[in-house]
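Notes to accompany the following structure.
A single protein chain has been removed from this complex, and every other one stays in its place.
The block that comes next holds chain A.
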Amino acid sequence: MLGRLAAKRLLEIRQVFRQSPSQASRSFSTALNYHLDSPDNKPDLPWEFSEANKSKVKEILSYYPSNYKQSAVIPLLDLAQQQHGGWLPVSAMNAVAKVIEVAPIRVYEVATFYSMFNRAKVGKYHLLVCGTTPCMIRGSRDIESALLDHLGVKRGEVTKDGLFSVGEMECMGCCVNAPMITVADYSNGSEGYTYNYFEDVTPEKVVEIVEKLRKGEKPPSFNGLRVAYPHGTQNPKRIKCGPEGGNKTLLGEPKPPQFRDLDAC
């Protein structure tokens, strides 16, 4: 009996260690710092920039001095990630290395450093929930658990239909409209790539957004961007980051300083 109790206690201790937040299942981008071959991610699979992207590559390279081609590594990796549906296979990183004429390991170093470069598969709509302090105290943990429960995945997994995946992001600067999520839309390759914030969300709103994305609703253009749902603040009573009921300040031109006549000199 003591043996059973000891084993149960040991199991409990082990579970505590397993669930400690620092050891949570790694998100896609900070997946592993080394590569494991899988059928769709192998160094010998051919990968090239698409024809349309080749001209974009040339444009990106023109932004930098010709003897510092390697400065273009981050925008090129971003383009490659958008083209490949939201993640970077090893062969894409090798292709970028060939374009900027460096050894592949230098590109791997950059890709593993930045968490927004996903090196494992993500869904067509990659949902990122901000988890930093301002959003957290406004309930981002509930948003995230609502998403995970609704989609039936854990953080770092892709849904069975390959449409959604959930990740955690750092602060995206919408603290006034906390909590917020952002949707990286990889469903249309690099031409249709959008990265839109949905702010002031509630657990119910977030599920609504997911369902609208799933149906593929794309209302006619909103500022030239085809989105499934108007982005920005989801609270109808707010305009951008103003308070509910309209702005109480900044209603007109700001008053000039009283002590000096700027137009005099």
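Observations
Going forward, contacts are C-beta pairs under 8 Å (C-beta built on N, C-alpha and C of every residue); 3 or more make two chains touch, one makes a residue touch a chain; residues count from 1.
Please note the rule applied: contacts and distances are computed from a predicted model.
Considering only "AP-2 complex subunit alpha", "NADH dehydrogenase [ubiquinone] iron-sulfur protein 1, mitochondrial", "Protein RBL-like" or "Cytochrome b-c1 complex subunit 7", the record for the omitted chain gives "NADH dehydrogenase [ubiquinone] iron-sulfur protein 1, mitochondrial", by its UniProt protein name. The hidden chain makes contact, of the residues A:12, A:40, A:109 or A:211, with A:109.
Of A:57, A:72, A:90 or A:129, it is A:90 that touches the chain left out of the display.
On the side of chain A, touch with the chain left out of the figure occurs at residues 20, 22, 30, 33-35, 37, 43, 90, 102-106, 108-109, 112-113.
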